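Only one protein chain is missing from this complex, and each of the others stays in its spot.
So that you can tell them apart, the chains are marked A, B and C in the order they are listed, and the count of residues begins at 1 in each.
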Amino acid sequence: MSYIPHTPEDIKQMLGVIGVTGIDELFKDIPAGLRPRSFDIPAGKSEAEVTRHLCRLAAKNATHLVNFVGAGFYDHFIPAAVDAIVNRPEFYTAYTPYQPECSQGWLQAIYEYQTVICELTGLDVSNASLYDGGTALYEALMMAVRLTGRNKIIVDSGVNLIYRTMLYTYTKNLSIEFVEIPVVHGQSSRTEFGKHLDEKAAAVILQNPNFFGAVDDYSDVVEQVHKFGALAIGSFYPVSLGKLKSPGEMGFDIATGEGQSLGIPLSFGGPYLGFMSAKKELVRQMPGRIVGATVDSEGKRGFVLTLQTREQHIRREKATSNICSNEALCALRAAVFASLLGREGLKELAEHNYQKAEFAKEELSRISGVEVKRSSPTFNEFTVQLPHHADEVVYRMIDKGFACGFPLGRYYKGMDNYLLIAVTEKRTKEDILGLAGSLEAVL
Amino acid sequence: MSYIPHTPEDIKQMLGVIGVTGIDELFKDIPAGLRPRSFDIPAGKSEAEVTRHLCRLAAKNATHLVNFVGAGFYDHFIPAAVDAIVNRPEFYTAYTPYQPECSQGWLQAIYEYQTVICELTGLDVSNASLYDGGTALYEALMMAVRLTGRNKIIVDSGVNLIYRTMLYTYTKNLSIEFVEIPVVHGQSSRTEFGKHLDEKAAAVILQNPNFFGAVDDYSDVVEQVHKFGALAIGSFYPVSLGKLKSPGEMGFDIATGEGQSLGIPLSFGGPYLGFMSAKKELVRQMPGRIVGATVDSEGKRGFVLTLQTREQHIRREKATSNICSNEALCALRAAVFASLLGREGLKELAEHNYQKAEFAKEELSRISGVEVKRSSPTFNEFTVQLPHHADEVVYRMIDKGFACGFPLGRYYKGMDNYLLIAVTEKRTKEDILGLAGSLEAVL
Amino acid sequence: MKLIFEQHKEGRRGFTYEKADVPDAKPLAKKYCRKYDTNLSSVSELDVVRHYTNLSRLNFSVDTNFYPLGSCTMKYNPKFTERVASFDGFSQLHPLLPQLSGGGMLAQGALEVLYEAEKLLAEITGMAAFTTQPLAGAHGELTGAMLIAAYHKDKGARRKYVIVPDSSHGTNPASAAIAGYQVIVIPTGRDGYMDLNEYKNKLSTETAAVMLTCPDTLGIFNPHIKEIADMAHEAGALMYYDGANLNALLGKARPGDIGFDVVHINLHKTFATPHGGGGPGAGPVGVSGHLVDFLPIPRVIRRSDGTYALDYHSHKSIGYIAPFYGNFGVILKAYAYMLRLGKEGLIKAAEAAVLNANYCRARLKEHYDQTFDKACMHECVFSAARQVKNGVHALDIAKYLIDKGYHPPTVYFPMIVKEALMIEPTETESKETLDGFIDVMIEIARLAQSDPSAITRAPLNTPVKRLDETKAAREPNLRWKP
Partner (left out) sequence: MKLIFEQHKEGRRGFTYEKADVPDAKPLAKKYCRKYDTNLSSVSELDVVRHYTNLSRLNFSVDTNFYPLGSCTMKYNPKFTERVASFDGFSQLHPLLPQLSGGGMLAQGALEVLYEAEKLLAEITGMAAFTTQPLAGAHGELTGAMLIAAYHKDKGARRKYVIVPDSSHGTNPASAAIAGYQVIVIPTGRDGYMDLNEYKNKLSTETAAVMLTCPDTLGIFNPHIKEIADMAHEAGALMYYDGANLNALLGKARPGDIGFDVVHINLHKTFATPHGGGGPGAGPVGVSGHLVDFLPIPRVIRRSDGTYALDYHSHKSIGYIAPFYGNFGVILKAYAYMLRLGKEGLIKAAEAAVLNANYCRARLKEHYDQTFDKACMHECVFSAARQVKNGVHALDIAKYLIDKGYHPPTVYFPMIVKEALMIEPTETESKETLDGFIDVMIEIARLAQSDPSAITRAPLNTPVKRLDETKAAREPNLRWKP
């Protein structure tokens, strides 16, 4: 066996040192009655065979479709340098940096990641990563409940349905009361907020751009939220923060989001990256690992895991969260991606996404029967109304080689004819004209 | 520009230090009359654009064909660990290890490579690599000419035509006399050798397995060669040396060959790996870099480039060769590949190639009109005679998804109906049955 | 080393985008745009590559060092699994594709991976069904706790308590607590096992579940495990299995057969997916038959025609716990690993892991105190109590090991062992490697008597010396500032 170096001779010697006659003796604590009733696993295969098999399976997944599906998870270009760096085994075969003296590379990289997130969100502190955008939102909700001692959560229905569902799932056994604010013309309704916002509210949860792609300035809502002593929590699309008003500028207390767009492949749903940043007063309520700078015995700068008294391995049932392993390697991707782009690259990236989406809007609005929703500005994703059921259109477009968008009817009642279209910097003019042309053809 | 870090400010400061007013001044030595008459190069493109473009070009090359083409260059499986290691920038972005104290990793790796080659060939010494199997054979020829002071070279026509052509090309302006020994029934003719072997001969050049796939034991020929004070030079297929009698065992003076089969991708013809090993008396006539073990000032083992007085950077026009850069990274692939397989793995690999080729012979000989040539034993490649022109058959088989072999008519007169078929360990039973089935169908 | 931000140079660029190939659109209204640019560093691609490449060289890792970090199963991660996960057909696949009409047939390969991986895990653990959605071990625990809650609620009872032994990993009580349970902790008895009387006393009809790690975090297989399970079931409670230590039991015992109702597995431990310096991992959860209906949606199913699909029809499901199907890239690597090893390989892995741990234990037991002198399974736990008498703490031993090029054992855990040295060699390490490590451990034990300062002054060969953790916590500096 390739991965087990033990030769018969090794085993003999080792058993001798241990003082047993056979390996089975080492398992004698397992009562006979508890031995496997069955262990029906196929025989092992060579590296070549398994590689061939999985190569075949990979070939059964479409890679030819021109992709206009986003819905919270986006097809951005990943610079080759990002892959080159995360493929360093010194990064990917290490464990969580518990021993700082032999983990400074990781610790500094995470400290840099935390800085990147703070810079993007315009907030003070960040942790070392959470599982994904949804669990990050849930952790933020729990922070608000702990901080305010209240249990009413107001959620805008412009927040990704997947995330809302996750919030409900995680809190089912906690006595938390949710109020959902309907979206009016694809925008969060201020009046509806007004109705429900009161001193029972622990937090208001918003998303920008919202699920329909609508860009908003929530400064006014946040102001109201603070009036009632509640927390303003948001879920954000990091690439959009190269252009859009930052959570910090709008006054949010906690900004979370899915970091996949920062150099992380779509990879059929994961691994992804949950990020969270907050105002510094909230740091001791934050979940997960946090890296801090300090000095060594000779006064030299170094980095360590810090504020660990928040965490499960110290506080156990009283911890701020149960998270242990996080998404460090994806956080590294984000840090490297952000470092490569730099301030200007990030602005360019955001601008290109905006420009191409606007161009797509123009082209699509030319098609009779297609109505591009323009009630609010958008970033790189927008809603169109079609003459028939979006599912049919999507189905026909796949034959033409396009994943043309996400049918909103899947998540929202009464929107069967609506399609959500994302246009990233990766889509060329040619791709967009192709989309328009094919769409016209299938309608 | 991504790869040039100079900011306008940097440039200003640097020009100031240099004491010139503009960059153009730095080029003033180039007379106006010598400025480019034209420099018509397209504008630069982004990483994403170039990647997209080359991805399209890659897609224009067939990857779907089941490959039975060898003819000296073989489709073997490359363990993932080989790629992982050669992708270490500490290996691939370094230069030739001139400064041993900061290059011990490379120097030791090459020392290990040299050992691997000596073990495979059963000879005493190896260099750090040459360009490819053909140039290695040419360098060996030149060694023989220098060593014997003779200029007659006897070449078996079972040696790859490409290599023979290279020998003639390189020596066109040197007064070297070549005698080609015809192949009889796919085997090198001892009698013909007898006719031409005399004390004018500097060397005899053979290949095992020869181009037709025939395996031979050249011990007798080598003995004759030595009687006349000439050198026995051979070109060998390293994977076959896991099973076949080694050059050393046959008494060869110099063993060369193409190392591509040792973990190096086919990559449309290169980069590949020329290897050379020889009896130790010949070491000071060897071309190229050689690494040796020595000790440092504290008596600790270390490695250096050695015997450099053979080389162009010291001996200039009197050097044993003009080679400078070689194929170090491919040599590293070979060393890692050999280390992963180890003695047993190499034997398994050779055995599987032999077994599968024999199976293919069986299956193909069942097809009426196909005659498998059995005049001599083979390793993993063999000759079959077809009812019509092999080119047509190859053409039809491509439509069936098979690169079914190499048409010998391309290299040998009168062999238009002959096909050379290689079967490596990568070909499954299913592949081989598919080949037979389709061949039957197209004939 | 300098921070990447400290290498910032105005006007320098690392990555640029082609000029957008579309006509300029009318600009977005100012009120929606950010006022202040970020302070992301402007550096070149070379700066970035050299920076992070050199940073990486400051880390210990499995590929460069022996890494016997207890409870973390830092086995070798076969390189081919990385290659497989990088195939475009997997890495570039959008998770929503199978949710589009007509898209399912374009993701059959990925769905098959999920379906087959679940099946293999179910057979390995003896559970009825699995969900691959949990994104790490702790996430699996939380998922499990929610499944348990849903089960009891379905039975019309809302039970209050979850029982955990004091030797349990911190995530166990934490997961139970955030799922809404009160945690009851059972002490470990003199014999090294969970105190059975205490357990009996605390067990009640208000007990929702008993969370155990098996082999436990001391590396010991509890012979009373079946008894404990039976008692729990009699009380109507469910048994939760923390699978972090499953590596010891592959083919030797199955949680399902023992009587566990809910199981989580750390693919990044037992199934050799790299830990990535903290993550990503994956913590698939398996359940016995009576809990299958509660699993998260969607479930991956195999149709009679052999095609795979997503099934959302499960009114009892707890809902979504992850956006899609879990950390697919990680599950894929674990699947490749299972196919590669197969039945024999998995059994051999457990055997060699246990052999290695016992070998370390045997060679070290005269030199270090054992909390409980018992044959161990996949890891052996010592205490530096003896060395502490000379002022040499477990942490000092850790630092000295770093100087010698060995990653230290786990020293912060399990909490019930003072000055713990939790050594998990894993099966992929050779006797030669173990001997090298053990010899240094013995040298340390000797030095602790003859020359303690030689240990306490370590590390000396590291990029930084011991760091001031108090300062870090007292004056948090958690980000670079311009």
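Before moving on, here are some points about what is shown:
Assume a residue touches a chain if its C-beta (ideal position, glycine included) is under 8 Å from a C-beta of that chain, and two chains touch if they have at least 3 such contacts.
All of these numbers come straight from a predicted model, not from anything done at the bench.
Checked against the full complex, the candidates A:Asp83, A:Asp124, A:Glu180 or A:Asp416 give a single residue touching the omitted chain, namely A:Asp83. Checked against the hidden chain, the listed residues C:Gln108, C:Thr428 or C:Thr462 yield one contact partner: C:Thr428. Listed residues B:Glu180, B:Glu371 or B:Glu392: the one in touch with the omitted chain is B:Glu392.
Mapped onto subunit C, contacts with the missing chain fall at residues 7, 9, 12, 44-47, 49-50, 53-54, 57, 62-64, 76, 78-79, 428-430, 432. By the touch criterion stated above, the residues of subunit A touching the omitted chain are 1-5, 7-10, 45-49, 79-81, 83-84, 89.
Operating definition for what follows: only the chains that are shown with their structure count from here on.
The chain with its Cα centroid farthest from the Cα centroid of subunit C is B. Ranked by C-beta contact pairs, the top pair of chains is A-C.
Note on chain placement: the centre of subunit B and the centre of subunit C lie 46 Å apart, centres being C-alpha means. Separating the centre of subunit A from that of subunit C, both taken as means of CA atoms, is a distance of 20 Å.
One inter-chain figure worth recording: subunit A and subunit B are separated by 48 Å, centre to centre, where each centre is the mean of the chain's CA atoms. The set of subunit C residues touching two or more other chains comprises 12-17, 43, 45, 49, 53, 78, 80, 82-83.
Of all residues in subunit A, those that touch two or more other chains are 47, 51, 79, 84, 87, 89, 425.
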